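To start, the structure under review is shown below, and the notes come after it.
A single protein chain has been omitted; all remaining protein chains appear in their positions.
So, chain A:
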Amino acid sequence: MIAALVALIPTLGAFVPVLSDRAGRNICSISTGLISLTAFVLLMTLAPGVISGEEVGFRAAWIPELGLNFSFFVDGLGLFFASLILLMGLLVILYARFYLASADPMGRFYAFLLLFQGAMLGIVLSDNIILMLVFWELTSLSSFLLIGYWNHLPESRQGARMSLIVTGGGGLALIGGMLMLGSVAGTYELSEIIQRRDVVVSSPLFVPMLGLILIGAFTKSAQFPFHFWLPHAMAAPTPVSAYLHSATMVKAGIFLLARLWPVFAGTEMWFLVVSLAGLTTMVVGAWIAIFRDDLKALLAYSTVSHLGLITMLLGLGTRMAAVTAVLHILNHATFKAALFMSAGIVDHETHTRSIAKLGGLRKLMPITATLAIIASLAMAGIPLFNGFVSKEMMLEEASHTVYGGMPWLFPLLATLGALFSVAYSARLLHATFFGETRFPDAKHPPHDPPLGMWLPVAILVVPVIVFGLVPGLAEPIVRLTAAAVINGELPNFYLSLWHGVTPALVMSIIAVAGGLLLLAAYGPIEQMRQAAPRPEAKPAFERTVRAGAAGASGLTTFLHNNDLSRYMFVIVLAVAGLGAAAFFNTTHGGGTADMLGMSLPAMVGWLALLTACGVAVVRHHDRLLMLIVTAIAGLVVSLVFLQFSAPDLALTQISVEVVATILMLLALNLLPKSTPHETSAGLRAGHGVTALFSGVAVGALALSVLTRGYQTISDYHIAQAKPGGGGTNVVNVILVDFRGYDTYGEIIVLGIAALVIFALLDLGPKARQAAGAMARPLSSRSGEPHPIMLVVVTRVLLPLALTVGIFIFLRGHNMPGGGFISGIVVAIAFIMQYVASGYAWAHDRRRLDGQLMISAGILIAGATGVASWLFGSPFLTSTYDYFHIPLIGEVELASALAFDLGVFLVVVGTVLLSLSTISRAEAIGDEMEQAGTLPKPALGPEPAASQPAAPAPFARERQKEPV
């Protein structure tokens, strides 16, 4: 549990500084420091167990089906990294208290820092690899937030984005690789994976798995060719650079390599790829660092180089190289963080980080200079400082490495890397602290900062000297950590300053001498370098990102040109293509079942349908004709239902057809009366062929189904309709009983549709003007808009129609009918009044409005369902009984009838609300004409059927459309 708390306390404590920020800067930083300190104390309580070799950890199942457990374990490696993270964190918190300007929001800074700290601890303490991946992504995100902390500066934003893209992209690759690793190893727990080397190494997935994991590790640890993001991350405040980008986050990749060392080290691919990438990074990073003018940029490239050194050591795969890597992680963390903080102090005091503007600061800021000089000498690998010991051991390892049959390659390049690192360290020292005294702001000479700022540096310099003078003191830490990395027996070694005259010592001497010589010849070399072409990573990166964005945009614009016609074409083509692919890749043929004989009425109906479809396609420009043939097609469909034993469907279809046609005609009154010809003949042919193909395919599919036998799944419904549902109309019983929940959902959808229609036709002034202009004014209509015959007949018919509706409703449970059908019939009875007597007359006399009926219907249906709870049954369980009513006799009442009443009300409400809303829009013209405000716009009162309506806007539209 404690292991989990160590990671969770900083993560969850991230909100503390945000809250304590208001209490002042000291309280804010102290509260932040206390959180880190708590985590550190907890970690230390685990240390004895780890040292004595116990299993220290915590495990709770999270989503075990996915292999995801909330599990942590602490071993030597985890303890080492976690201590490093927390101790460095404490120093950085102290340093940042004095570094941040009063204008910088401190709470936000510390919150991000703690978030990062928790995520980083999560990486090094997670046992489950999926959990580790989550923390891994969290470090990328918190690093993004910290680099972009000064979000008003463009370079901060650019640097943050670049690091997020590179490390986030690497994180994606890592997820792939780690999931492969987990599935190959058969466990997602790291502590178990590292025991299963044989299974992993012999897997056929080995190469892609290792490749993806390495991409993840290399991007995070800024290994060549992914090193370019790290220098741009230096736009972050210096405490961030010291913490994330030298001591901890960039070591996450290295931690991963160390963690997986027992599984992968020693394989050929590991050796060839990792050691070479590390070596290249070391040399290239050091070379670039020599020529940087910005202190932090120089240190950033130096960091890249040192990370390369550690990577190379891990890549060599020997146990001694692993020990050396651990020692160098420790050494680098101390001297490099000290140097970053010193650079921050210089920047803070002189307001510049440019080496060209600085010099001789040794006299003005002696404490800072002393600390920085010691740390720089360690970075250069000068004896008596800790960097020397690990560098010597590195050179020793490199000196007997044979890469690809070339025994000279590694010794030579490693010496070169060391030489360059002497050169940039010497340049940094010489230009900043020695020579002529220079600083940009003559009025404010720099001086040593307050104690709080240099104390962290001093604390870091202590191990630099101690481990440099007496390397043996670091040995227990290194042994504990390296044993965890190797996961086996440690090699026989001891850390000491003097090993005698070894090849490594010779290489070291060459490096120091060569480095100083190189610096002496700095001027000419820099000129040569400036003249030579050199690849710049940032523009190339930007070009890549832009090309990707342009490619994506191009594809999007091609597919997504805001023209629905194009979308439909693409979608239909895609579906048809999929269907065709499936069709031609299997065997198929017609069925063999007997077909029903054709009848003459069926032939007539078929001809009517064919004609309707043909007219709809060919003459669709005439919109009135199009609506008429649509209604004909609907009629034929309802006849088909009637013919083939589906009276409920036939009733529904024909009544819906009436309502839908009225609705479409009402809409047409406000819309242009014809469709312009605007599709080219070629495209029309393309559409035609596609549509024809789809029609043939669907027809053939239907035929092949129809000519095959099948096993119905409806026997249960038929058998249980009467005994279970209390009705003989099986379709209705299914709707209101067996599948009542579905029906309940559907009436809610219907109600929502009606309410949306109501809201959509709540027109604004501009749309009202347009509607007024489109609706034909009273004066242009026939002399008698509401013929007296029609008015009288519909009013007389109303009670009759309502009776029919109620009759259909009541018998619905046993005979064709029911809530849906009777709802539409009753709605039609009301709509007849609107049609005959006009909107205003009917509207004034209506008693129930649509919204009320829809809500009441849904409530009644819902209440019927809920009522069954009272009897201890599930939602919508139906019941029925027989009642004896005097005069009428035995009557059956089912609870489903109440449910059907809800359906009925919703349907009536929906139809009435939709149609009356449209009618109201139609009436706008009449109102305006009576009020004398009817506009006489270009649309004209008579957008006649012969002309495309409103030609002017269309003409403008055509010009606007993209080519």
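Keep in mind that, in the parts below, a residue touches a chain if its C-beta (ideal position, glycine included) is under 8 Å from a C-beta of that chain, and two chains touch if they have at least 3 such contacts; residues count from 1.
Convention: contacts and distances are computed from a predicted model.
S.K.: Quick one: find the hidden chain's UniProt protein name among "Protein GlxC", "Monosaccharide ABC transporter membrane protein (CUT2 family)", "2-oxoacid:ferredoxin oxidoreductase subunit beta" or "Na(+) H(+) antiporter subunit C".
M.R.: Choosing among "Protein GlxC", "Monosaccharide ABC transporter membrane protein (CUT2 family)", "2-oxoacid:ferredoxin oxidoreductase subunit beta" or "Na(+) H(+) antiporter subunit C", the correct UniProt name is "Na(+) H(+) antiporter subunit C".
S.K.: Per the definition of touch given earlier, which of A:V41, A:A549 or A:V793 contacts the omitted chain?
M.R.: Result: among the candidates, A:A549 touches the missing chain.
S.K.: Write down which of A:P366, A:G577 or A:G688 is the residue touching the left-out chain.
M.R.: Considering all chains, including the one not shown, the answer is A:G688.
S.K.: One chain isn't shown here. Among A:A771, A:A801, A:I831 or A:L876, which residue touches it?
M.R.: Of these options, the touching residue for the absent chain is A:A771.
S.K.: Can you work out which residue in A:L490, A:I510, A:L761 or A:A856 touches the chain that's missing from view?
M.R.: A:L761
S.K.: So which of A:L671, A:A867 or A:A923 would be touching the chain we can't see?
M.R.: A:L671
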